[in-house]
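Comments concern the structure below.
After this line comes subunit A, so read on.
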Amino acid sequence: MKRFLSSLLVILTIALFLAGCGSSKKSVSVQSGSTDENYRGVIYQDGLQGPESGKPNI
Partner candidate 1 sequence: MAYQLSRRSFLKGLAAGGALTALTAYGGLKMAPTAAGVADGYPEAAAGARVFRNVCPRNCYDTCSMLSYVKDGILRKVSGDPANTFTNGRLCVKGYTYTRRVYSPDRLKYPMKQDKRGSGRWQRISWDEALDIIARKILDIKKQYGSTLPVCLNKYSGNFDILHYGIEGMMSSIGYTTRALGTPCWPAGIDAQTYDFGTLWNNDPEDLVNSRYIILWGVNPAWTSVHSMRFLYAAREKGAKLVVIDPVVTQTASKADLYLQIKPATDGALALGMARHILDNGWVDQEYLKANAVGWEEFFAYLRREVTLDWASKVTGIPAGVIADLAREYATTKPAAIWIGYGLQRHTNGGQNVRAIDALAAITGNVGKSGGGALYGHLETWGFNYAAMTMPKPAGALGVKKPDGTMSDRFININNFGAELLNVKDPPVKMLWIACRNPLSQDPEPQVVQKAFENMDLVVTVDHFLTRTAAWSDIVLPATTQFEEYGVNASYWHYWVGINEQAIEPYFEAKNDVQIAMLLSAKLNALEPGSCTYPTGGSLEELVGKEFNQKMLDLLGIADYRELKQGPRKAKLLTAAWSDGKFRTPSGKIEIKSSEAPKYGLPALPVYVPEKQAPPEYPYRFITPHWRHGLHSQFQNIDWMMNVSPEPFVEIHPATAAAKGIRDGDWVKIYNEIGYLTLKARITATTAPEILVAYEAWYKDLDYNLNYTVKAVPSDMGKKATGNRGLAFHDNFVNIEKVR
Partner candidate 2 sequence: MGKQLGFLVDTEKCIGCFGCEMACKNEYQAEVKPRWRRVYQQKEGNLPYPERNFMSLACNHCADPACLKVCPVGAYSKREDGIVLHDHGRCIGCRLCTMACPYGAPQYNEKEGKVEKCQLCYQKIDRGEEPACVAACPVGALELIKDLASFPGPGTVKELPGFPDITITRPSVRFVPPRTGIQIRRDAE
């Protein structure tokens, strides 16, 4: 009987642990930011070809 109870206790502990894991899902949040820390933009110029021509702003 004692062994039965102790094994039962072990099972319960495992079940509780699993339940705990299941209920606390990894949390992701809304985030935004830069992917290139060195990006300094582009200077667009009218004289160059095309409407979106420009040179890197280094």
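Note that contacts are C-beta pairs under 8 Å (C-beta built on N, C-alpha and C of every residue); 3 or more make two chains touch, one makes a residue touch a chain; residues count from 1.
Quick note on selection: all candidates are chains of the complex that A comes from, given by their letters.
Treat the numbers as computed from the prediction; the structure is a model and nothing was measured.
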Given options 1 or 2, the chain of this complex that touches subunit A: 1
Residues of subunit A that touch candidate 1 when the two form their complex: 26, 28-36, 39-44, 46, 50-52, 57
